[in-house]
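Missing here is one protein chain; the remaining ones are kept as they sit in the complex.
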Amino acid sequence: MKFCHGPREACGVFGVFGHKDAAKLTYFGLYALQHRGQESTGIVSSAGKSIHEHKGMGLVPDIFNNQALNELSGDIAVGHVRYSTTGSSVAKNAQPFVASHEGKTLAIAHNGNLTNAKELRNKLEKKGSIFQTTMDSEIIVHLLTHHSKMGLEEALVKTLGKLQGAYSCALMTKDKLIAFRDPNGFRPLCLGLLDEGYIVASETCALDLIEAQHIRDIDPGEILIIGEDELKSIKPFPERRKTFCIFEYIYFARPDSTIFGQNVYAVRKRLGKKMAQEYSIDADFAMPFPDSGNYAAIGFCQESGIPLEMGVIRNHYVGRTFIEPVQSMRDFEVKVKLNPVKEILNQKRVVIVEDSIVRATTSKMRIKTLREAGAWEIHMVISCPPLKHPCYYGIDFSTKGELIASDHSVEEIKNFIGLDSLCYLSLPGMLEATGLDQDSFCLACFNGKYPIQPKEGFSKFHLEF
Amino acid sequence: MKFCHGPREACGVFGVFGHKDAAKLTYFGLYALQHRGQESTGIVSSAGKSIHEHKGMGLVPDIFNNQALNELSGDIAVGHVRYSTTGSSVAKNAQPFVASHEGKTLAIAHNGNLTNAKELRNKLEKKGSIFQTTMDSEIIVHLLTHHSKMGLEEALVKTLGKLQGAYSCALMTKDKLIAFRDPNGFRPLCLGLLDEGYIVASETCALDLIEAQHIRDIDPGEILIIGEDELKSIKPFPERRKTFCIFEYIYFARPDSTIFGQNVYAVRKRLGKKMAQEYSIDADFAMPFPDSGNYAAIGFCQESGIPLEMGVIRNHYVGRTFIEPVQSMRDFEVKVKLNPVKEILNQKRVVIVEDSIVRATTSKMRIKTLREAGAWEIHMVISCPPLKHPCYYGIDFSTKGELIASDHSVEEIKNFIGLDSLCYLSLPGMLEATGLDQDSFCLACFNGKYPIQPKEGFSKFHLEF
Amino acid sequence: MKFCHGPREACGVFGVFGHKDAAKLTYFGLYALQHRGQESTGIVSSAGKSIHEHKGMGLVPDIFNNQALNELSGDIAVGHVRYSTTGSSVAKNAQPFVASHEGKTLAIAHNGNLTNAKELRNKLEKKGSIFQTTMDSEIIVHLLTHHSKMGLEEALVKTLGKLQGAYSCALMTKDKLIAFRDPNGFRPLCLGLLDEGYIVASETCALDLIEAQHIRDIDPGEILIIGEDELKSIKPFPERRKTFCIFEYIYFARPDSTIFGQNVYAVRKRLGKKMAQEYSIDADFAMPFPDSGNYAAIGFCQESGIPLEMGVIRNHYVGRTFIEPVQSMRDFEVKVKLNPVKEILNQKRVVIVEDSIVRATTSKMRIKTLREAGAWEIHMVISCPPLKHPCYYGIDFSTKGELIASDHSVEEIKNFIGLDSLCYLSLPGMLEATGLDQDSFCLACFNGKYPIQPKEGFSKFHLEF
Partner (left out) sequence: MKFCHGPREACGVFGVFGHKDAAKLTYFGLYALQHRGQESTGIVSSAGKSIHEHKGMGLVPDIFNNQALNELSGDIAVGHVRYSTTGSSVAKNAQPFVASHEGKTLAIAHNGNLTNAKELRNKLEKKGSIFQTTMDSEIIVHLLTHHSKMGLEEALVKTLGKLQGAYSCALMTKDKLIAFRDPNGFRPLCLGLLDEGYIVASETCALDLIEAQHIRDIDPGEILIIGEDELKSIKPFPERRKTFCIFEYIYFARPDSTIFGQNVYAVRKRLGKKMAQEYSIDADFAMPFPDSGNYAAIGFCQESGIPLEMGVIRNHYVGRTFIEPVQSMRDFEVKVKLNPVKEILNQKRVVIVEDSIVRATTSKMRIKTLREAGAWEIHMVISCPPLKHPCYYGIDFSTKGELIASDHSVEEIKNFIGLDSLCYLSLPGMLEATGLDQDSFCLACFNGKYPIQPKEGFSKFHLEF
């Protein structure tokens, strides 16, 4: 049984240069980034002459043990956590992707989605390339190889010049670590320092765990080459409007991370406050579904004066049972994770503060259990506008069919879930709460305005053989 | 690495009579009771002619799979989760304890501690009994056997008449389920109904998960015999003052459970309110260490008007890494579980609302990370008085050395942890918050007044071979 | 899929006294005795103050790893390999059996079967004993305990005086190793010396592997007490006719072992020679089913002058597949283990030299594959007389229904298997081949004359709860 009801992120990346514990630090970095991908993980390290890799399907602590980490010798490493769609050929899609060409080995960890992947792959195949996986990262390595005669820096510029879409990457050669991010800057990527070594990570929470110092973010469009004697930043592409993924703030990133220049917790709290400003609800208390809604709920309650309660209790040992419930156990999937507290809910008027609604099926089940626990009125406030359009840049709600708001009105959604009222935060309200310039974000999932149009043949994950 | 800093409960018990899915229901019941013991678990079922058992060291979902549950056939079952001390012979100490005598098999799951275990064991050994484990439950079965000629009911009365201390038990024969609880009622035990079957469980949260109805508690001193044609309750012992374990309210029980007649969440919230009434602190916000302190913190904030924040973020994938941190990762053990949010803590005056302090070493480490995150003032309020005396009835702080308050003043503890102030809830305040008669509780860990004196040779868990 | 066609032995025992590597030596000893039992294994060691145990279901190298062996500290150890019947409660039946009484812990490893187990158990239960397993060894420990006041030596004499049937045992206390064998001497048990330490083992092949010197056998009826300052042998029981299990020579023991004073390989070769003397067969070649029949076949060929061939090839990687064959794969169970060599068998007249026939079903399948490979005539010679009666002393053909010869004539068996002729070695021929006094053996499985009559209620393994 899996308990994955929210939208799913594709990946987290991590890299280390110049630290004797490179693989171990990468392990802990991935451990802190586990929320960005739980289906496969991998680490590749370089000891100069030899490249070592270890990958597998599962959670970071299940895939690596002391022996595996010891074998990942060397002071450079890149790692990856991935959420991937199911299918028969998923094990081979675990990143980092590793390949060799004329005695040089490359390993790459990629977060995001290329929107012209199919087109690039077709061109490469016409030139004779063969593919072993369906990952964008394999395409990037092929392109780098085709330009390898120019030297690494030129090859990178040539290669990235051909990529369209979202990519925040850590690339390792036998003696270098290269971090680069697409000019739009869809996905986060930050730079840290630990002892004498450099760290690259999707989120700052990974730096915090290993006690590395957060120096700055990798800029959109930047290529940062970290070598023994150099730390070289190049920005070869014309500057473009930034389009950060606002959903990283709303749902994906860990609240203790700072991304795009703002602490995620603080943004979420402001989103909650904005909701309280936009909607006035008469209720006995407000509550989140732990833990994703906690921070917006705190902001909502502080602003509205409505008391905060924890109307459902999270079972901390949940998430790993594969036993089917017995027939009489209705709503098991919800209850095994979140048990309603009858004494708190009974005969009460409740506001649920929630981050977002994707399919609404989980919300419907949860609301049912609250009703059964005796709640009299249930209102729901959502910390973003209705999700209406698929994402082409790395979030797994890529078809309209998965988004209830794509073809249902707010009234219809309210009725489907079984609420007394349903309030979405306004788009301007959401943008204001971020604390950034309103033009800094990709809002395509809300308004359908895509910063980069996907090329024909785009189907995100499924470039099946 | 284990992350177990609070006091540790010994056990959770669960039993089913008369339901075709007895073992599966027991599985889910133990799953909901996992917080009461994480080191070993077991289920024994009866299909009338055959008795089946499956036990192991580890978490409930790790020990049982579909095959194991299918082999546990029959419509009667008892199960157990256990925290046990480390040592070479722990696997055999997994409960339920099973033994056979003259063709009759008994299985027993026990929560609590007998205070005259050593004395009883010595007497039994003098009569020729041999022991394979160090569990109290083996003693109970030996006593039952010695009286077996009288019939089960009489044997139970005779046996329980010899036991001293705390016991909330589920006992299974091939065709009966018997629940019994010591006359003091130290540990909780409740009765539920599902379809036509009866359920016995340590806490009501286990009834909730399997959608069973909570009928009532097993009374202190009650023996409830559930058979095919009978539901017989006997109370053979003179009534005594009840001495419920107040620590079940403060820390152990799940907040969504109702025990001793009160919802745990509601009690904890009242404990938080009482603290706000007893102490006035000037601070920017209050916060719990999630999740144990959450409910008292909610009550504290509601009463004091101090805003609630989540100053540390719980890593939900934590708890299973066995990799040692690298040298530079100080405070790893704390941070891997709870990461401070710098932006929330920086330059703030903070109140930590905590349930209790045992050794204070974990608190010390946590406070250090908050200081490093920039907190200016850190105050701590504790939802009970100082823990000064060991527990002889089933909680694992049995030696004075483990309890910092046993030989340190509040001022000393405050300094040890590194706080600006430390406030314990008063004993009368705590009792008032429970909502029960003040005489209903064992307060020995606070005031040293033991309702039942332990017999010579008592050493709780360690009746080592 | 299991490939266990011959009769199955119950157990192998091993013990070490006074060697710093006691547990590791026991591991290797059990490794060499694996042929005597493959379903469960265990080692218990004594470090004086502490007793350590590790047991499990499976082969020796699968149950123990370096960590487990390191935790089995101390310079005394006993170990056991066991074949056991299937059922729900087998894990707990893994030996050595360990129990504690008045601060003293005993561990016992037992090979054989008590014929008055049920009677002894009933008496013990009437005195109040409870049982957790169905093993004879638990009974022995109970009896020892009841006599513990007399001191160990007296208690042993008293206890063994009550036992009837077959027992070759290694018993460990915290500071002693005791080996004892029933007065009939059904099962082998030998004494070895390594460095300054003493070794006890079921067969000498275990001494060979650890390079220990074979000193002598434990005598039937002997109790050998090995302690820090003593090596004391007592023979408290009146001498009795020895009745060694002749089946140890025919099938069970490893050919490189010396038991009952004779090398097993040499005995088997003489059995083969005897067959050639008793029967004259006109054939192109003779062959064994590897490897059990190899040694008799060598003797048979040397005596008869018929050439030896290996008509079937043993697959060395066999024995662990759990995949069901596809429909077209007839005789898979036989072929996956032993593949016929068509070029050798085609159009040939073949003599199969086999150790014994139990059910005859496996023989039938094997002969069918030889016919399909083109053999023209197939004769079979068996190195013992027809097996007609169950064994009560430790071999798993305890019911008549399992023995085809119990109710079928040789002619009928020949036809059932599909042979051209079938020749059993005569009883006198078999006895002569052993090289021992003809009165030295239990021949009950051949002639029904039981040296010790089993008591009522005897059912070998199945003293089910």
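We just call them A, B and C in the order they show up, numbering each chain from 1.
Definition applied: a residue touches a chain if its C-beta (ideal position, glycine included) is under 8 Å from a C-beta of that chain, and two chains touch if they have at least 3 such contacts.
No experiment lies behind these values; they were computed from the predicted model shown.
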Chains on display which the left-out chain touches in the complete complex | A, C
Contact with the hidden chain (one of C:Leu209, C:Ile234, C:Val410 or C:Leu427) = C:Leu209
Among listed residues C:Ser280, C:Ser328 or C:Gln347, the absent chain is touched only by C:Ser328
Out of C:Ser40, C:Asn113 or C:Thr258, which touches the unshown chain?
-> C:Thr258
For the chain that got dropped from the picture, name the residues of chain C it touches.
-> 21, 24-25, 27-28, 31-32, 34-35, 38, 59-62, 64-66, 69, 194-195, 205, 208-211, 254-256, 258, 263, 265-266, 290-291, 294-295, 298, 301-302, 307-310, 313-317, 320-330, 332, 335-336, 339-344
When the complex is taken as a whole, what residues of chain A touch the one chain not shown?
-> 50-53, 71, 88-89, 92, 98-103, 105, 122, 125-132, 141-142, 145-146, 464-465
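Methods note: only the chains that are shown with their structure count from here on.
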By Cα centroid distance, the chain farthest from chain A is C
Whole-Å distance, chain A centre to chain B centre, using C-alpha means?
-> 37
For chain B and chain C, let me know how many angstrom lie between their CA-based centres, rounded off.
-> 48
With chain centres defined as C-alpha means, what is the inter-centre distance between chain A and chain C in Å?
-> 61
Spell out, as numbers or ranges, the residues of chain C touching 2 or more other chains.
-> none
